[in-house]
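Every protein chain of the complex appears in place save one, which is left out.
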Amino acid sequence: MIIVMAKNATEENIRRAEERVRNAGLKTHLSKGDEVTIIGVIGDKKKIANLEMNMMDGVEKTVRITEKYKLVSRDFKQTDTVVDVGGVKVGGGNLAVMAGPCAVESYEQLLEAAECVKAAGANFLRGGAFKPRTSPYDFQGLAEDGLKLLQRAAKETDLKVVTEIVDKDDIDLIGTYADVFQVGARNMQNFELLKALGKVNKPVLLKRGLSATVSEWLNAAEYIVAGGNENVILCERGIRTYETFTRNTLDISAVVAVKELSHLPIIVDPSHGTGRWQMVAPMARAAIAAGADGLIVEVHPHPEKALSDGDQSLKPKNFARLMEEIKELNAFMRKHYGEN
Amino acid sequence: MIIVMAKNATEENIRRAEERVRNAGLKTHLSKGDEVTIIGVIGDKKKIANLEMNMMDGVEKTVRITEKYKLVSRDFKQTDTVVDVGGVKVGGGNLAVMAGPCAVESYEQLLEAAECVKAAGANFLRGGAFKPRTSPYDFQGLAEDGLKLLQRAAKETDLKVVTEIVDKDDIDLIGTYADVFQVGARNMQNFELLKALGKVNKPVLLKRGLSATVSEWLNAAEYIVAGGNENVILCERGIRTYETFTRNTLDISAVVAVKELSHLPIIVDPSHGTGRWQMVAPMARAAIAAGADGLIVEVHPHPEKALSDGDQSLKPKNFARLMEEIKELNAFMRKHYGEN
Amino acid sequence: MIIVMAKNATEENIRRAEERVRNAGLKTHLSKGDEVTIIGVIGDKKKIANLEMNMMDGVEKTVRITEKYKLVSRDFKQTDTVVDVGGVKVGGGNLAVMAGPCAVESYEQLLEAAECVKAAGANFLRGGAFKPRTSPYDFQGLAEDGLKLLQRAAKETDLKVVTEIVDKDDIDLIGTYADVFQVGARNMQNFELLKALGKVNKPVLLKRGLSATVSEWLNAAEYIVAGGNENVILCERGIRTYETFTRNTLDISAVVAVKELSHLPIIVDPSHGTGRWQMVAPMARAAIAAGADGLIVEVHPHPEKALSDGDQSLKPKNFARLMEEIKELNAFMRKHYGEN
Partner (left out) sequence: MIIVMAKNATEENIRRAEERVRNAGLKTHLSKGDEVTIIGVIGDKKKIANLEMNMMDGVEKTVRITEKYKLVSRDFKQTDTVVDVGGVKVGGGNLAVMAGPCAVESYEQLLEAAECVKAAGANFLRGGAFKPRTSPYDFQGLAEDGLKLLQRAAKETDLKVVTEIVDKDDIDLIGTYADVFQVGARNMQNFELLKALGKVNKPVLLKRGLSATVSEWLNAAEYIVAGGNENVILCERGIRTYETFTRNTLDISAVVAVKELSHLPIIVDPSHGTGRWQMVAPMARAAIAAGADGLIVEVHPHPEKALSDGDQSLKPKNFARLMEEIKELNAFMRKHYGEN
C-alpha cells in the first residue's frame, strides 16, 4: 500500500502516519517529492488489508498495489487447475460444455433436452430446481422434485449434473443429486454460502456477480478455496452496463483477465450474457477463441413453451450446430496453445 | 405486456402468438400498423409475469408496461407507511437518524460513540457485529459478543439498535439483541434471507444492491412484505458506476423515485454512498432536501483508529454540526410538505 | 506517479525503468519491499503526464497520484471563482438560475416563458437554437432565427441569454446574441471547440459528459482556461448508468467533489438529469443543499406542446413554487456557509 500525503501535510502529520503503520506491525518507506510526500507500506498482506489510514490528518489517499486474494492467484500457483468432476475434467485444455433448460419443468422435457445435448457432445446437464427470481411471484422451481428429475435424466444419458444452490441449508440435499454446485450471480458475495461451500468435497461453479470486478470475483473464489475446497470453476455471465439491447454485456475480456490473474478454470454463459438466443452461438465462439475452458448454454427442446428464459434458449438443432463449431475452435486453440 | 411482431411476421405467426397468450388465461388486443403489428396482453399480473413469448416465430420483442411488485407500490397504498420501532417512528415526516461505528470493536468505543450520537440527536445506534467483507482475510466482526455490546450501549443511552444480518440462521440470535434487521447491499437479492425476514415481527432496513434498479429493489422489498412483514425501511447507499473519485455514486434521485413508486419510508447512507467523510455532510443535506425520511451515518469517536471504513466515518463534532443542519432542513421540509 | 514493478522483475528491469524516468528529465525514488519494488517519480507534472512506462519489461503497472489539470484546481486558487455575466454573478454564494424552453420554437412561446421565469426570479433565459440530436431526423433548431428571438425575449425581460454552441465556426454568430456559450454533454471532449472557446471573452457553461469522470471534466475545463478564458461555469446534468427509470442518473455528489477539487462555480440541471418533470423540484432542492451555485431548468409555458423534451419541462406555476423553495434553501446555505 502507498499512502499519499496531502500537499499541506505537516511533519507532525507524516510522523503520526508512519507511527500508525509501524504500530500495526508494518514497515514504512518514506519518499519526499517537491509537491507530494508518499509513504510506502511494507509487510504482511493481511495486516495491510486491515490498515485504515485515510482519516488521519494530512493523508490525502491510499493506493493498494497488491490484491487481497492469494490462493487463487496465478502468482501462488502457476499451472492451470484442472477440476475433476467424476472423471470429466474442466480446465487445462479440456472442453467443458454444460447445457440444458433454465428451469426443470418435467421429466419429459428434461430427458429430451438431456438426450439432445448429449448427442451433440455436451458433458454436463444443467437445470434449475431452486430459482432465484427478481419477483416473489415468478416461478421459483420444483425444489427436490426437480433435483430427482435432473439426476434421473443425467444418469440415463451419462451426463454430470450442475444445478444452482441458493441456501447453505440445502448443501446436503443438493449434494445428494448434483455433481457441481452452481452459485448464481446474485449470490457471488453471499459469503456465508461461500464459506459453507468451502467445507464441501464437491466442485463449485461460481458465477460472476452482476457488477462484480474481476478482483472481487477472485476474492469470492478465495473464500471457497480458503475454506479447503480447491475445486472452483469460474463462470462469466455478463455484467450490468447502460446498454439495453442485450440483457447483460457479456465480458469476454474477463476470460483473458482471469487467465492472467488466476489458475482456476473459467467457462462462459452466452445465454444469460446476452439474453437473446440469436447471439448465443457467435458469443460462444468468441469465448472459446478468447481462451475459455468451456460453456454453459441454455437449451430447451421447445423454448417457446419454456416457463422461464425462453428468449435465450437454443433449439436442439442450433445447439448441435454450435457444438460442431466449438469443437473445431477448441482444436484450433489446442494447436496454438497446447494442452497447457 | 405488449408483444411487438417482426415486420416479416406472417398471419400464422400472429395467430399462434395470440393463441399462446389466450392459453395462459389472458386476453389479447390486436393492433395492426403499416409497418408493425402489436398484440396487447390483458389480464392477471402474475400470469403475465410468467408469460414467455420472445422465442415464438415472428415475435420481435416484448415490452412490459406494469411492474411486478404490488404490495409495496404507491398504487396499492397511497398513504406513507410509518414504521414504528419500539415507539420511534420512521417515515411520515419523522426524522430517523441511525449513527455509530461501521464495526463494533469494544464497549468503550461503542459507548463513547453512542453517547455522542445520542447527544447530537440520533435515535438509533448502528454497528456491525457480522460484517460481509470482500476478502476472507478482512475483519469479519465480533458476532454475538458484538451484539451484546451493542444492546448494552444502546440501553445505556436510550437508543434503538440496527445491525446487519448476513445469514437467515442468525434471525433468532440477532432478534434477541437488535430492534431492526439490516440487509446489506450484497444480500439485497438473497431471496432466502428476504423470505425468512418476511416471517419475522421486526422491522427490516433493506439496502439497495450495488447495481440494483429501483424496480428490482422494490421487488426485493415485495419478498419481505409478501411474507407478512410490512415493516420495511429502504436505504439508498450508492450504486456502482464508472466514477472512481467516490467509492460509489450516491443516487439521491432514487429517494424521489421511491417516494413516487412506493409508500415505504426511505433513508440514505452518505457514508458508504461516498466513501469520503468530507462528503458526508453535504450529501446528507441533499438527501433530506430531496425528501428522505432519515439517514444512516458512520460516526466513530476516533476514526483514525477504526478497524474498518475509517475513511468515511465522521468525528463526533462534525456529526453534531451535521445534526444541527439536518434538523433545520427537516423543519423546512415539514413547513413545505407537511407531516404527510 | 508511482511505478509498481512485477514480483519477478530483475535488477536490470529496475535499472532500465529508472533510466527511462531520468532520461525524461525526472527524478526517481526507489522503495524495495519484500514482495514488491516501487519507483516513485518526482518532478515536472507535464513531463510525468507524458511518461509511458507500462510496456517496459518488469513493470506491472503505474499509478498516477496527481491530477493533470492545474489552473482549475483548488490547489492553484483557493478562493471561489465568481463569473460575472454582464453584472449577474455566478458563484461565491450568488444564486444563478437559468430557465426556459429546451428548444426555441416561436417568439410567443419564448416571451411567455421568459416573462414567467423572470417573474419567479430567474436571471438567465435558456433555449436551444442549435440542437445536437441523436437522430438526423429530429428537430435540429431554428439556428440564427432562434438566436434573434432569444435575444429579443431576453432584452424585453432583462435576462441574460445562455444557449448551446455545437460548432466552433458559430462562435461569432452566437457571440452576437448570447451572454454565455453552453457546451453540451456530447461536446465536453470536443477539444477543438474547447480550444476555440478558450480564446473568447465570454463565459462558458461546460456540461459534464454522459460518462465523464469528474477528473476528465476538470481537464476539459482546463482546455478553456489554459487558452485564456477563465470564465467557466460547470454544469452537472446526469451521468449514464444502468438505471432506466430516470433518463440519466443526476450525480449530486459531483457538486461536492467539484467544490473540493476546483474553484470554479457549478450549477445543476435537474431537467436533463432526471428526464421527468415530477423529479425536477426535489432534485433542484438537493442540488442547492449540496452546495451548488445555481440551476438550469427547463420551463415551458405549454410543455404538452413542446417540440422537444416536453417530458422534463416544468409548467410556470411549478417553476414559481420551486423558486420560492430554492431561495429559502439558498438563504439556509448562506447562513451556515457564508458568502464564501
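Lettered A, B and C in written order, each chain numbered from 1.
By our rule, a residue touches a chain if its C-beta (ideal position, glycine included) is under 8 Å from a C-beta of that chain, and two chains touch if they have at least 3 such contacts.
This structure is a prediction, so every number in the text was calculated from the model and none was measured.
In the entire assembly, the chain absent from the figure touches the shown chains A, B, C.
In the complete complex, the hidden chain is touched by one of A:S106, A:Q151 or A:T246, namely A:T246. Considering the full assembly, C:R133 is the residue among C:R133, C:R152 or C:K202 that touches the omitted chain.
Of B:N23, B:T79, B:N201 or B:T244, it is B:T244 that touches the chain left out of the display. Although one chain is not displayed, subunit A still touches it through residues 211, 213-215, 239, 241-246, 249-253, 255-257, 259-260, 273-274, 278-279, 282-283, 285-291, 325, 328-329, 332, 336. Mapped onto subunit C, the footprint of the missing chain covers residues 20, 45-46, 49-50, 52-57, 68-69, 132-139, 166-169, 186-187, 189-192, 195, 210-211, 216, 219, 222-223, 226, 240, 276-277, 303-304, 306-311, 313.
Taking the complete complex into account, residues 2, 4, 7, 29, 31-36, 38, 40, 42-43, 45, 61, 63, 65-66, 75, 211, 240-242, 244 of subunit B touch the chain not shown.
Keep in mind that, in the parts below, only the chains that are shown with their structure count from here on.
Centre-to-centre, using mean CA coordinates, subunit B is 30 Å away from subunit C. With touch defined as above, residues shared between interfaces to two or more other chains in subunit B number as follows: 211.
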